Structures are given as C-alpha cells and as structure tokens.
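All protein chains but one are shown in place.
A and B label the chains in the order they appear, each numbered from 1.
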Amino acid sequence: MFRHRLLQRTNQIKFKKRRLIMKQNFLFQASNISKYYGQNIGCKNVSLDINPGEVLGIVGESGSGKSTLLNCIYGNLEVDEGDIFLNDKSKTILNFTKISEPKLRLIQRSDLAFVHQNPRDGLRMNISAGGNIGERLMAIGHRNYGEIRQIAANWLEKVEIDVSRIDDKPSTFSGGMQQRLQIARNLVTRPRLIFMDEPTGGLDVSVQAKILDLLRNLVRELGIAAVIVTHDLAVVRLLADRIIVMQNGNVIEAGLCDQVLDDPQHKYSQLLVSSVLQV
Amino acid sequence: MNEMSKNENLDIQIYNFAYLDENTKRMIRRALLKALCIPGYQVPFSSREMPMPYGWGTGGIQVTSACLIPKDILKVIDQGADDTTNAVSIRKFFQKTANVAVTEKTSDASLIQTRHRIPETKLKEKQILVYQVPIPEPLRFLEPRETETRKMHALSEYGLMYVKLYEDIAKHGHIETAYAYPVKTNGNYVTDPSPIPKFDNPKMNNSPAIQLFGAGREQRIYAIPPYTNVKSLDFEDYPFEAMKANFKCSICGSSDSYLDEIIVSDDGKRSYICSDTDYCKEQTKLNSKKED
Partner (left out) sequence: MYVAVKGGEVAIDNAHSWMSEIRRGDTSIPNITLDQISEQLTLGVDRVMSEGSLYDKDLAALAIKQSRGDLIEAIFLLRAYRTTLTRFSYSKPVNTANMTCLRRISATFKDIPGGQKLGPTFDYTHRLLDFKLLAENEAPISPTKKYNDNKMPHVLSFLNQEDLMQNEKDNNLDPIDITREPISYPTSRSARLQALSRGDEGFLLGLAYSTQRGYARNHAFVGELRIGIVDIELYIPELGFEINVAEIILTECETVNQFQGSKIEPPQFTRGYGLVFGQTERKALAMALIDRALRWKELGEDYSGAPAQDEEFVISHCDNIQATGFLEHIKLPHYVDFQSELELIRKIRADAKVNMKR
C-alpha cells in the first residue's frame, strides 16, 4: 500500500516536471476545468495540456465525463470554473473563457476541428459529399468552384471514398464512409488541433481498424495535434502519445500512454487495463 | 363636396402627414441613418402596425412615410408596373395621407417605392428607391434562427451561403437562384436584394440613387448608400449572369428590358412585354418620334 502511494507520488512529480518543460511552446492548455449539470458533476477540476503535433487520449468508462470535458475545452460548452488557453498561429495566448464569441468561432473554424461520434452531428446530411468538404474552404475565402471541387475530390481519395460519389449525399453512405467524410471535412483546412469524440464508436470492428489506421496516418502526415476521447483502450494504444484516465468526472491518472497502460497506478486504471486484457 | 372627397379630407385631418406620427418617423429615420452608415447591415427597428397587412409592403411604407416631404413626387410600382393592385393601393394611401404629387415617370419621381423590380430607366442622384422586403435575411432559408444568422453576419461566416451555390452548380451546372439573388454590399455584409429578378442585380451596383430597404414584419431596415459596390455572389469560374427572356417587347420592341411572359391564346401561345410599364411607354414614344 505504501509502495503504491509512493509510486503514485513520483509519477505525479514526473508529470508535473514534464509540464513545466512543455509550457514554453504548448499548443493548448486547460486548467482546473469544472462543469456541473445541476447537482450532477460533468467533470471536475481537470487540467491538461497538448503540445504541437501531439495526440492526447482521454479514457474512462461511459459517463465518466469524457465528452463533457471535450466539449468544454473545444468551447462548445460553457465551463463553470477554469481557463482554456490556445497558443494561436501568431503566438498569442488566447483564453477561451474570456474571448468574445465571434473570436471563439473564428478559432473553431480555423485552428480547431471537431469530429463527432455520430457523423450526423458533424456532417450536413442534405448536402453532397463535395459540398461538405468544400464548406470550410469556402468559409475561409475559396471562390473557385473548379478548385474547390478538385480539393474535395483529392480528400475523398485520401479518406478512401470513391471520387464518383462526390455529388452524393452522406445519407447514402455507410457509417464508416460517413465517418471518413466527416474526417475529411474537418481536415481539409489543416487545423492545428482536432478534437474527436469516440470517432469509431458506432462502427463495427473491421471498419474501426480502417478508420484508426487512416487517422493515424493523417495526423502524422499533417502534423496535427489531436485529443481523442474513447472508452476503448486499444484505440489510445494505437493513436495516443499521452493519456488521461477519468472516473466520475475526475482525472485519476495521467501520463505517457505506454507507461499508464503497461503499469497503471490507480486501482481504477488497473481495472480498466485488466478488463481489456480479459477481452 | 361629394362623399368621397369629404372622407379623404377627414382622413388627412385625423392622421399625421404621411400617416405615422413624428416620433415614429424620427425612430425610423434614426434606423435609416444607421443603415446608411453600415451598408447592408440589418438594423432592427420597432416596426408599427400599419393599416395594410404585414407582407404587403408595410416595411417599405414605413420607410417612405419617414422620408416623404410635401414637395416629393412619388412613384409606386409593383412587378415593375404602376397599375398593379398593390401599387395602386399604396399610392392611394400616400395621396390620401400626405397629399403628395404622384407620377408614373421614373425620371420625374423623387421617391420610388417598389416591390420586386428596379426601374429600367437609370436612377439619378437625389432619387430615393424604397424596396419592400418580405424576408431581409439572405441566410434565412439556410438557417432559420435569427440568433444564429446574426452571428453568422457578425463573423462573416458565409461558408454555408457558398455551399448552396456550390450545390446548385454540382447539381444543375448553374446557380439556381433566379430572384432575391444574394449580394455582398461594400465588400462586407451579404445582403438580400429583396425578391427582384437577378436581371436587376447589376443596377444596384454603384447606383447614384439612395437605396433603402424596409421589412415591416421582420422589423428590419437596411440601406445601400449612393455609389456603393454591390456584388452578386458567384464563383470565379461561374460568374454571375443577369438573365431575361431572349425576346423583344411586343409593344415597344425593346430587347434590353426585363420582359413578362403572357399567354395570349387558348393554345398557349406566348407573347412578351416590358415589365416596366413606364419604360415601355417611353420607348414607344421614342419610336413614334423616330418614325415622324
């Protein structure tokens, strides 16, 4: 028991040290985020930071507050306590909880992107695949139809959707295709940080593998940082550099991905890891 | 004095000049000044209940009422014509309540209230064109929520607007909007030109006249000051194209004015005539002079 606590301590210290070092050129930082739903806790006192190009995994069972946290730090949900900082392209540090809504929206559609678990929430279902990919381009000023269409076609290819489907609506696509389309729609303007909430949640296993593979390659290739929420440890093992483990709205463990997965310190993390191994 | 004119005098006595009271006019003029300062921006104003139904030009009527002075010469058109029922009704209203001079001649008018058209005769400095606007929000059919669309304007989040144009081209090879074709005013706000045919859009650009837009039910006023850049939205490789029926007016022979199609026989034979009745008349006069 004593040894266990000691280990936990040293781990925390290690973690803190690393944080101090990273602060110089961090991309994104959230400190002491709390969000309540009436009497219920959504998430409590969560801090995290992300370096450029880094992938952070957030794991925990259903209801542990992962989605709440993600929506808070993306700026979709108003936080009750805490601050959220982005080191923007011009190296100015912006606090999401202080900036105006126009400014926040501008950031959300340039520096950031958000992939929803359910592609229906992230796509315009009544607009063609090409239009879905083109929207962000047009939003930042692209005005050449031919070019927009070409870029959309290239991205369809990248996410392995047949280019002949460019004028079809997402409602005619399979779940996996819809999710790949949502990814393309988000990445087309090359954001610096992408948030993903269970991006493979609703899909069957073979489709999941394909999408994870695709995500890994794209994120690496484009050097995009990502926050990926999942209840599936296999997903973080594949994608994440670092992870945080959540339970009942609290972060109970944080660290390098392999470190936490191979040598979990907290009882709950141990349980999570062992339950995966059992499967 | 006959019954009719007695009543008309009575009305003038009961109501203020041009119907609205001076406080209301002041409120509208403030909105108009603000609108002129921020071209294309929709200024909320406290629209009043008018004695005509919402949707029948109450916004335009309130703007006209706030602008009208006794020496004005008023022209009212609907669908380009002075003799359509709604134009007649609105003109009568101002004759009754403001006793101003009226005209059908575009060039004689100091204030023109219109629904769905811009006159063919080029407008001049010191003329005011008042548009009746049903839905002032060009983004309304893409996003029904006012709270959202106001934000979209504030952030110039016009991606969705272009998505619509993109979809049209992808589907039909053309931008599908034929009227109320959205424009960008002064390089800034996307603006609804009211339901004029897109043939009229180029007339809005760099016009010497003041263009005022009133939407009564939606409680919005916006404006385009004289000599303002007004650009119809398009793509570089699919440029905006003004469009009309490719015929000549069967009355005046004009081929450059916007034409109405009329069905002239039981077997569906079509004929085309100018939608702008004043322009057609002027052209006819010119033709007969030439012949003389």
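By our rule, a residue touches a chain if its C-beta (ideal position, glycine included) is under 8 Å from a C-beta of that chain, and two chains touch if they have at least 3 such contacts.
It should be emphasised that the depicted structure is a prediction, and the values quoted were computed from it without experimental measurement.
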{"item": "Touching the absent chain when the full complex is considered, from B:Ser107, B:Thr121, B:Gln219 or B:Ser271", "value": "B:Gln219"}
{"item": "Selected from B:Gly40, B:Pro134 or B:Pro182 as touching the chain missing from the view", "value": "B:Pro134"}
{"item": "Missing-partner contacts on chain B, residue numbers", "value": "14-16, 19-21, 24, 44-51, 53-56, 58, 73, 78-80, 82-89, 91-92, 101-104, 115-117, 134, 145-147, 172-174, 176, 178-180, 195-199, 217, 219, 243-245, 258-261, 275"}
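Throughout what follows, only the chains that are shown with their structure count from here on.
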{"item": "Centroid distance [mean C-alpha coordinates] between chain B and chain A, Å", "value": "49"}
{"item": "Sites on chain A touched by chain B in the complex", "value": "101-102, 105-106, 109, 124, 127-128, 130-131, 134-136, 138-140, 143-146, 148-149, 166-167"}
{"item": "Chain A-touching residues of chain B, taken from the complex the two chains share", "value": "151, 154-155, 157-160, 162-163, 166-167, 169-171, 235-238"}
